[in-house]
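Heads up, one of the protein chains got dropped from this complex, but the rest are sitting where they should.
Chain IDs A and B follow the sequence of writing; residue 1 opens each chain.
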Amino acid sequence: MKRVYADEKWCLGCKLCEYNCAFANTNQPDMAVALKNTEIVPRIKVEETGKINFAVSCRHCKNPICIQSCITGALYKENGVVMMDKNKCVNCLTCVLVCPYGAIVEDSGGSVFKCELCIKNICKEPACVKGCPNKALLFEER
Amino acid sequence: MLIEGQVRIPSGCAVSSIFSRSGKRFSGEDIITSIEVMHDRSNGLGGGFAGYGIYPEYKEFYALHIFYDNVSAKHECEEFLEKFFDIVNLSKIPTKKVKSITDEPLIWRYFVTPLKTKLADSQLEENEYVVKQVFRVNTNIKGAYIFSSGKNMGIFKAVGFPEEVGRFYKLDEYKGYFWTAHGRYPTNTPGWWGGAHPFGLLDYSIVHNGEISSYDANRRFIEMYGYKCTLLTDTEVITYMVDYLVRRQKLSLEETAAVIAAPFWMTIENMPESERKKHEYLRNRFSSLLITGPFSILLGFEGGIMALNDRLKLRSMVVGEKDDNVYIASEECAIRVIAPVLDKLWAPKGGQPVIFTKDRI
Partner (left out) sequence: MINYINPQYEVERDADRCIKCRVCERQCANLVHLYNEEADKMISYSEKCVCCHRCVSLCPTRALKIVKSNNTFKENANWSDQAMREIYIQAESGGVLLSSMGNPQPFPVYWDKMLINASQVTNPSIDPLREPMETKVYLGKKAEETVRDENGNLVCNTPVQLELSTPIMFSAMSYGSISYNAHASLARAAKELKIYYNTGEGGLHEDFYEFGANTIVQVASGRFGVYKDYLEAGAAIEIKMGQGAKPGIGGHLPGEKIVGDVSKTRMIPKGTDAISPAPHHDIYSIEDLRQLVYSLKEATAYKKPVIVKIAAVHNVAAIASGIARSGADIIAIDGFRGGTGAAPTRIRNEVGIPIELALASVDQRLREEGIRNEVSLVVGGSIRNSGDIVKAIALGADAVYIASGALIAMGCHLCRSCHTGKCNWGIATQIPELVKRLNPDVASRRLVNLISAWTHEIKEMMGGMGINSIEALRGNRLMLRGIGLTDKELKILGIKHAGE
């Protein structure tokens, strides 16, 4: 299945992926309007140490530990993609604790959210990959 | 208004030829009949003929056909010729009054051979020596123009429809084993006598239909080798290219065709190894002699003819064969009118040279 892969070699740490992610999930037409004066909570995060940067988002694991730990069945797999049903989430945050990548984030609205490869939003393909200026993010089969 | 030689004039045309493989000589009447059928392909601004085997009694001598604008040009030119050649015979070329052909220049014919001492001094081959003098006359003597310079052959041309030109020169009174004809459709007026076809150098004559888009690339290349394009016509440059490739570079006619109407690279890539190498070599080495744009040419030379179309076949040309005779013309009608029943009639492919030579007897 196609996943988002980060290539540390080309990651500039510009963080455009974070903004593109946040913007895509607002489902709004204009980034300036959508993200003006907001603290973004993206589903992809650029990790930085010294001169090394790379972006991390949900790996869509083969045997996702988050799904195993989800007490309500809010996290589930569809065509290999780990998805999240907001309505079932009780905000227990077990998934946030167990995810080894820190790819699940608490939402201010009483649930969690995570990368769903932009399947549900208006972008329809990973916005982080589309907007990466240096091909440091790739959406491909490996 | 600028005349030919001062300005480049594109033109459309008709071509026709009759070639006897057995070398049987026949009068110029048939070729006039043939070209006349294609009257509408010309516009009365140029027509001409080349006949081979027409001067058997002078076959060892170069026959120079010359146009003079005036008597003083004639004097100057004759003075020049006497310095370099032994003139064994000279005369006015016989013509007949034809109503539509007017403003004719003085038209003279000289049978000459290079002066032995001058030739030796020049350290040139005889052919090269003659070519050099022809260029000198055509570029340096104002009002004089040598339009035919081969042995045992002659070019006859004028401003007018080709059938009228044939009658003007009384071609029915000449006998040759090979005739070519040309009717011209230049896109401006007035045509100039020297600019009519065929165009000749030594015993090569060329009639051509088309307008080549590679003209200036070809011209600027060939002029490096001592040729001077004084007329700025396609036919002139093609003649020099053929002369350079065949006479000076000693290429065969097939090889010459592979240069001027080279196969496409993708065709060459798919050829068997030895063919591919040969074509790659020729195309690369003589890349500036590739002709693009539409053309159908009939190249006449002592003992043979080569017909060639551009590589996309953008001009019509058909070949008819009957017994010993070969007919090649722009249109089938020009063949049928003189040879209604043929053994074979076919259209050569673009870039495919069609070569006929006299049978060895």
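Here is the rule we go by: contacts are C-beta pairs under 8 Å (C-beta built on N, C-alpha and C of every residue); 3 or more make two chains touch, one makes a residue touch a chain.
Predicted, not measured: the structure shown is a model, and the values here were computed from it.
> Considering the entire complex, write down the shown chains that touch the omitted one.
Looking at the complete complex, the unshown chain comes into contact with A, B.
> Quick one: say which of B:27, B:95, B:230 or B:288 touches the chain that got left out.
B:288
> Mind pulling the chain B residues that touch the left-out chain?
Those residues of chain B that touch the unshown chain are 8, 10-12, 187, 210-211, 213-218, 220-221, 223-225, 249-251, 255, 262, 264-266, 274, 277-278, 281-282, 284-288, 290-294, 311-312, 314.
> Where does chain A touch the missing chain, residue by residue?
Residues of chain A in contact with the hidden chain: 9-10, 12-16, 19-20, 23, 30-32, 35-38, 51, 131, 133-136.
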